[in-house]
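Structure record follows, encoded as structure tokens.
A single protein chain has been omitted; all remaining protein chains appear in their positions.
As written, the chains take the letters A and B, and residue 1 is the first residue of each chain.
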Amino acid sequence: MDLSPRNEVENPGEFRRKVHRNRRWAVLAATVVLIAAAGFITAQGLRNATLFFRNVDEAVEQRPELVDRRFRIQGRVIPSTVRSESGVTTFQITHGCVVAFVQHTADPPELFTSPWIPVVLEGQWVSSQAQTVAGVDTHHFQSDRMLVKHTNEYASVNEQRVSEKLPKGFLNDCAFEVSASES
Amino acid sequence: MTQVLGNKHMTATPATRVLGVVALVAVLLMALLGLVVSPADVVQGQAVRMLYLHVPSIWIAYGAFVLTSLSSALFLVRSSRRPDGGRHYDRLAGSAAEVGVVFTGITLATGMLWGRVTWGTYWQWDARLTTTVLLFVTYLGYLALRRLPADPRTRGRRAAVMALISFVNVPIVHFSVDWWRTLHQKASLSVGRRPEITGEMYWTLLYSTLAVTIVAIWLIVHRYRVIRLEEMRDEEALEALIASRLKEDDVQA
Partner (left out) sequence: MSEVTTVVAGWGLSFIVVVTYALWIVGRGKTVGRELGIGGQEELDSGSDSSTPADV
């Protein structure tokens, strides 16, 4: 028994195979595109995701290897150190009791004004005499891209807490002194 | 859900119509709580309201992909023993995956908008964002595979295997923020960890998750029924074709 559709098409079997083939090609093409997309994403991920940023203490420790290299640095902004002048923002960030002086040359995101906000900066070490709350440093971090790394803590504006909460003991045992409250 | 099998001509039953009304009311209340009643955040301001969409969406997507995986596993194990050849499991897997993809898409879109105002960027290839977009693409691939023409059993088996492979990424997405350094913050809701969200915001988030779950159930049930209708249509078309050919053969004889 022949089950092929009987219609005006001269060669129904051939017609059906053609339709089938076209659909198969379309799905195959879509699959190839999807696999390519997955490959691209994985490559991007492997290159970037595993070490998205270095904390300030690590970035200072690895300075000899990092000089002249672009990388991302992460730390909390020390509120009392933020200055802004003709498009250049300078401030200091800290993590693990190590402080870095930052010169940033783009508009910071809105949340940057929030005290002790953790930020991720993209740029590189530049040799200079930088005065920080922890003393004089031989380099400052020249940044042109800032991302605010907000935490998973949420609190109502109605509460009396006005700044980003510092993790417990964040500034304990640090050799320098800054006020943990908003400056 | 099996009710539809004996109810050929509709995708709605009284029960799911009630579910639809409940979903509508739940979502309206969610909007009221999320957009009006809940407070602004001390750091993020109004932008925190994205939380009530973004977090429930990914939880629903995870849930949908769990359902897809369980159904796919049951299909592989039990299909030969079921009178319907396991097509119930196959339909459930397919409809849940589609709803999961929709909510993963919503998670990505709301996350990008939220990221623009908080991080200062729509996108960064950090571990969480990268694995999430990979999850989206993988399940899109799964849905594409389901459309490849093949007999139902072969297609079901292929899809089930792909579903189980795709699921490997779900825990990776969830724990990526703990395993790697990411721009994305740690999980907002975790089992066994005190939430770092104050009262009203926490309850709004939990309630939103419930509301979005009801919507997702409505979607999965109806999508399941549409797949069932499509299968019935294909079967009927085949039966009609066989009948007409038999008749023609009779006439010719």
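One rule holds for everything that comes next: a contact is a pair of C-beta atoms (placed from the backbone, for glycine too) under 8 Å apart; a residue touches a chain by one contact, two chains touch by 3 or more.
All of these numbers come straight from a predicted model, not from anything done at the bench.
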**Fill in**
Touching the missing chain are B
**Request:** Among B:L53, B:L67 or B:L145, single out the residue that touches the unshown chain.
**Result:** B:L53
**Request:** Specify the residue from the set B:V117, B:I172, B:L206 or B:L241 that touches the hidden chain.
**Result:** B:V117
**Message:** For chain B, which positions touch the chain that isn't shown here?
**Reply:** 8-12, 16-17, 20-21, 23-24, 27, 31, 34-35, 44-47, 49-50, 53-54, 57, 102, 105-106, 109-110, 113-114, 116-117, 215, 218-219, 222-223, 225-226, 229-230, 232-233, 236
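The rule is short, and it goes like this: only the chains that are shown with their structure count from here on.
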**Message:** Using mean CA coordinates as chain centres, what's the gap between chain A and chain B in Å?
**Reply:** 28
**Asked** For chain A, which residues are in contact with chain B within the complex?
**Response** 1-3, 5, 20, 23-24, 27, 30-31, 34-35, 37-38, 41-42, 44-45, 47-53, 74, 108-111, 114, 117, 120, 146-159, 161-164
**Asked** For the complex, which residues does chain B have touching chain A?
**Response** 39-45, 48, 51, 117-121, 124-127, 130-131, 133-134, 137-138, 140-141, 144-145, 147-149, 176, 180-183, 185-188, 196-198, 200-201, 241-242, 245-246, 249
